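Of the protein chains in this complex, one is absent; all others appear in place.
What follows is subunit A.
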Amino acid sequence: MTDQKPIIELNNVWKEYGDNVVLERLNLSVKAGEFVSIVGASGCGKTTFLNLMLGTEQASRGEILLDGAPLSAEPGVERGIVFQRYSVFPHMTALQNCMLGDEFSRSLSGLLLGRLVGKAKSDARDRAMAMLEKVGLANAANRYPSELSGGMQQRLAIAQALLKQPRILLLDEPFGALDPGIRKDMHGLIGELWQEQQLTVFMITHDLSEGFQLGSRLWVFDKLRHDPQAPERFGAQVTFDIPLHHDHASAEQMNELVTLPGTPHMAALNSAS
């Protein structure tokens, strides 16, 4: 594991809008199979970071490498994404939602109509059904998203993303809109899938305890430098990069972090679970 090449490398990445510096001096590397939880106060650049990874925004300086090559400038199949909401297509059943990734093919019918025919179609259906089974939605295959609960919709969104076997999976507060009980089930599901499919995951969360429970590594985004006259002058960095060990009591680690000096936002962010 130790001599493995990193899957994602950030070399001195900055993001600025005019004079407003959002992110500065990000130098990070992530190995395949890591689960990075990203926490931080709102407005500290978590979402900007996700947009950089997704490809909807480009770094002002520095570079982001995926498998040693610069990340392409628009979203593609190497990146899977699950948003808090609107990740699934309301006009398709769960099964159709899962088949869509295969149907965006380079075959003739795929290029003309975005559909598959014959054997390719039944193969896609089989793959989609297998994945739906894995996330516990086999019984809901023919239902539309509006007939599914919030948790089921997120399961569907995850299934849809995983079917493309992305190099990295981006989760943007995926469980933020769910009830606590359902959130716990989802934690179980995503943990299992991560282990089983050897995923590399970046998850943004508002919930500090969620970040500690799920990840193998925790990043805290915060501003190290403050200019009271011009708050936009300095950007956020990763102020803590904590490896998490689930055999240890992660709650202890979290309590340490919350009480650390120099993390004023963190205490307000969330209380320990």
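As a convention for this text, contacts are C-beta pairs under 8 Å (C-beta built on N, C-alpha and C of every residue); 3 or more make two chains touch, one makes a residue touch a chain; residues count from 1.
By definition in this document, contacts and distances are computed from a predicted model.
Colleague: Pick from "Phosphoribosylformylglycinamidine synthase subunit PurS", "Citrate lyase acyl carrier protein", "ABC transporter permease subunit" or "Nitrate reductase subunit beta" the UniProt protein name of the chain that isn't shown here.
Modeller: "ABC transporter permease subunit"
Colleague: In the whole complex, not just what's shown, which of A:Pro70, A:Pro90, A:Gly188 or A:Pro231 touches the removed chain?
Modeller: A:Pro90
Colleague: Which of A:Thr56, A:Ser122 or A:Gln197 touches the chain that is not shown?
Modeller: Result: among the candidates, A:Thr56 touches the missing chain.
Colleague: One chain is left out of this view; which of A:Gly43, A:Gly76, A:Gly188 or A:Pro231 touches it in the full complex?
Modeller: Spelled out, the listed residue whose C-beta touches the missing chain is A:Gly76.
Colleague: What does the interface between subunit A and the hidden chain look like in terms of residue numbers?
Modeller: With respect to the unshown chain, the touching residues of subunit A are 54, 56, 74-77, 79-81, 83, 85-92, 100-101, 103-104, 110-111, 113-115, 144-147, 157, 160-161, 164, 166.
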